[in-house]
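Shown here: the complex without one of its protein chains, the others still in place.
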Amino acid sequence: MKNIKVGILGATGMVGVEYIDFLINHPWFKISTLAGKKSVGKKYGEAVKSLKNVPREVEDIEVVEPDPKKFDADLVFSSLPSEAAKDIEVRFIEHGFPIVSEASAHRMNPDVPLMIPEVNPEHLELIRIQKKKSKGFIVTTPNCTAVGLVLSLKPILDYYGISKVVVATYQAITGAGFPGVPSYSILGNVIPYIKKEEEKVSEETKKILGRFNGDSIKYAGFPVEASCARVPTIDGHLEAVYVETEKEVKVDEAIEVFRSFRGEPQKLNLPTAPKEPIIVTDLEDRPQPRLDVNTGTVPGMSIVVGRIRKGESNNVLKYFVLSHNRIRGAAGTAILTAELLLAKGYLE
Amino acid sequence: MKNIKVGILGATGMVGVEYIDFLINHPWFKISTLAGKKSVGKKYGEAVKSLKNVPREVEDIEVVEPDPKKFDADLVFSSLPSEAAKDIEVRFIEHGFPIVSEASAHRMNPDVPLMIPEVNPEHLELIRIQKKKSKGFIVTTPNCTAVGLVLSLKPILDYYGISKVVVATYQAITGAGFPGVPSYSILGNVIPYIKKEEEKVSEETKKILGRFNGDSIKYAGFPVEASCARVPTIDGHLEAVYVETEKEVKVDEAIEVFRSFRGEPQKLNLPTAPKEPIIVTDLEDRPQPRLDVNTGTVPGMSIVVGRIRKGESNNVLKYFVLSHNRIRGAAGTAILTAELLLAKGYLE
Amino acid sequence: MKNIKVGILGATGMVGVEYIDFLINHPWFKISTLAGKKSVGKKYGEAVKSLKNVPREVEDIEVVEPDPKKFDADLVFSSLPSEAAKDIEVRFIEHGFPIVSEASAHRMNPDVPLMIPEVNPEHLELIRIQKKKSKGFIVTTPNCTAVGLVLSLKPILDYYGISKVVVATYQAITGAGFPGVPSYSILGNVIPYIKKEEEKVSEETKKILGRFNGDSIKYAGFPVEASCARVPTIDGHLEAVYVETEKEVKVDEAIEVFRSFRGEPQKLNLPTAPKEPIIVTDLEDRPQPRLDVNTGTVPGMSIVVGRIRKGESNNVLKYFVLSHNRIRGAAGTAILTAELLLAKGYLE
Partner (left out) sequence: MKNIKVGILGATGMVGVEYIDFLINHPWFKISTLAGKKSVGKKYGEAVKSLKNVPREVEDIEVVEPDPKKFDADLVFSSLPSEAAKDIEVRFIEHGFPIVSEASAHRMNPDVPLMIPEVNPEHLELIRIQKKKSKGFIVTTPNCTAVGLVLSLKPILDYYGISKVVVATYQAITGAGFPGVPSYSILGNVIPYIKKEEEKVSEETKKILGRFNGDSIKYAGFPVEASCARVPTIDGHLEAVYVETEKEVKVDEAIEVFRSFRGEPQKLNLPTAPKEPIIVTDLEDRPQPRLDVNTGTVPGMSIVVGRIRKGESNNVLKYFVLSHNRIRGAAGTAILTAELLLAKGYLE
């Protein structure tokens, strides 16, 4: 149907490789350019061999520099490290590219939408403000830990109101890229610190759940208190969530609130939209990263919520949420955002 | 000096083996009887070979049944599973033994002290109430997860007052005994559920931090909201703690409050008392189970607190705490409690 | 096309669950009966929830007893533990069922074929001898460690001749079933012992590579010296193989010998036959269990051979081979064997 050429910045990294499977068979997007830093000139398959066995179709594509002139693309995905993203992404915007970026560099800029398509599709209107200044524009997706949290909070916020969130995380090693965490540091261990992560989870949550008032976003007002830790799992960020709500909570009702949640991508039937963005498990010891991270109609795109229970007061809801950090937390949400951009006419 | 004969119930289990090193060179206690269930008649070294290489001195002791008649002891430690403990411990009390038990079976009985010697030594007076009914008596030690939490909360409670606690845990596999968690279930995974653990952490915390009013304990009144998960570490329960305090918190001051904390065992200079019950680390990514679980003058007996920071309000303190689940969380606290019993004259 | 009803004995075990995905969409076989021991009366999805999320189609099937009368099947797969298999399988044979079993109980019986369809399809003729005595019959598949070894040895044997094999293994925990290896025993560890495994690898290799002379199998004559160890991986048995050959070996030639190998299943184009039974990797640090265990056209059915190199003499070939222990090493080879039985007319 559509035929949009897409390039990927940071295509050889831990998240970059996760775009490939989604895009190889995508009905709208076609991979045209793959950029990496250390692997320029190498074949893509060779460049990422330590990370993944990639499909034949992309094995022999030559990796190019992250330079706008090398890109033959209608849309650019950026999976760059934040430091690199700062300048490179600006250069691509100036060259007129629309960018969907998971890098943190520009997430908190007032004019830049920070997107979870099911949660805040209306924030895309910020693009109009960007377009007054440049031909290209940038849309960002959140920190991998924030995505699962916020997507799970959205229906609770809408139904009960939220006055406080306390969250502790169990984050997979792939969240740190490659080579990332040394094995000596994490094998049989937990590292209770991830640089700037707690700040990001707190601030980004408030921005995404904020209200767009026509020309800017008014942040959500409740505190979000995060404790972030790395654990020896491969994929899947698990989070222990404690929420104080404005209205009284009933567990059965909350389960139904999670289960029935649908967003714009589901209504528009976007290609990468899972049927259920939030899957509720009623098994007593789930969700578990290794067993549940790919649950749902689009593997890696649904979050799984479990152990839904009340706290000691009637205004406290507790649960665990699991999200695939490289897919829903990164590549998948970026692709879903691009689909939403296309569906809403922002790529014309 | 003293020469107290001690027997161990459940000596062949995951925690049972941790008593040995402490008792082998203990100035007051001498191992006289080792009881196990499945290994009756076997030599102790053979019975625990999958768990630990034990010292020569105990290798050839024959494991006996958990029967009071088989025990030649002035004091009995119990490391029994809770189900078994229910009846067996009662039988030992009836035979006149003083018991220090880490089993959960009798922890919440109104007349039974639930002890962390540094936190609530005055609760030992409940023994007098027990002694009105029987010759023997029982003193319990808390759930392994509660110990680290409560020991870290004690100085905060005393200095700032506490109005709410939210805690998420990263618990080592040894907390589940042996064979315990199947490797298929935990390798590269997290299990966000430990049966009855969250309830224990909540209730036991309130009992231990409760006030003894002469004949019973008035529980602490603040909510304790726990989310408990198992992670693939061998030893050391790590916990992400969020505390709302009554007075405003300053971080530097809180650090000093933790650091300067000393309890009765330190004042009495008990053999198994670490110099500092709470060690504060100022390394940004610590405490870590594998690197820090044995820190301090008595390995496994100090808890380590780190990443002490404020929340979004001035009445919120956040930190991580690590405690050795088999030592401070079990065998070590039991031995320290026995030392306190002896020092306070309860074993005469 | 065909429509064969199949039942599974041991369907709720670590290997049992691996049959499901293969059979759900199978062109010839339809699942009719699922038997388990501890889960009789439960729904299948509930019974195996700790192992795998199974497809909707089988979730609600009720697990039945391993009793021939409960089976409505044209063919029975057995994934029983060896002890149980001894009697139960005999009972099914007596009731006239054809059985394909991965249990070790009857593997070494002289009249029982021990099958890797690519290696020794002619051994199926032993069935005729069985059929003289009973209506039903049994065909077995090898120990999961033997499968990868033997499949890799077959082309070497045919091309160079073999005079000695020395093999050391790195076996995944799923090879031990569920609950299997306790996490305390294997986390950050290696266990250099698997009961009876080294004997099985040695004896089964000689039987499978033996010659069928019309009424019995003459075992291969060379020594097979195995050292078997368990490592903390989930799926995929890796093996370090040292082979002394009769003719001189050249590495490039050996690579081609592995690569060009095809067996009867490939010639017959059986549904579960991978295009290449042996995939050769030329990446210097492969095959690796986590990255390569599902390589090939039928995930889990190809073995991957790498690091092919000569030894200090011209008659020594060394390599590593990886095989999926639950698929090629168990369920997959059983299904492929059943397909061969059907294709060869043994199920009529």
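Per-chain residue numbering starts at 1, and chain names A, B and C are given in the order in which the chains are listed.
Everything that follows uses one rule, which is that a residue touches a chain if its C-beta (ideal position, glycine included) is under 8 Å from a C-beta of that chain, and two chains touch if they have at least 3 such contacts.
Because the structure is a prediction, the values reported are computed rather than measured.
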| item | value |
| --- | --- |
| Visible chains that the absent chain touches, using the contact criterion stated earlier | A, B, C |
| Among C:F97, C:F320 or C:Y346, residue touching the chain not depicted | C:F320 |
| Option touching the unshown chain, where A:L34, A:I99, A:I173 or A:V190 are the choices | A:I173 |
| Contact partner of the left-out chain, one of C:V231, C:A254, C:L270 or C:V298 | C:V231 |
| Hidden partner chain, touching residue among A:G36, A:P98 or A:P232 | A:P232 |
| Where the missing chain touches chain B, by residue | 49, 52-53, 187-188, 234, 283, 290-292, 295 |
| Residues of chain A (touch criterion as defined above) contacting the omitted chain | 14, 50-51, 173-174, 178-188, 232, 234 |
| Absent-chain interface as seen on chain C, which is shown | 166, 168, 170, 187-193, 202, 223-225, 227, 229, 231-234, 238, 240, 242, 284-291, 306-307, 311-313, 316, 318, 320 |
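Keep this in mind: only the chains that are shown with their structure count from here on.
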| item | value |
| --- | --- |
| Distance from the mean Cα position of chain C to that of chain B, given in whole angstrom | 48 |
| Rounded Å distance, chain A centre to chain C centre (Cα mean) | 40 |
| Contacts with 2+ other chains: residues of chain A | 187-188, 234, 290-291 |
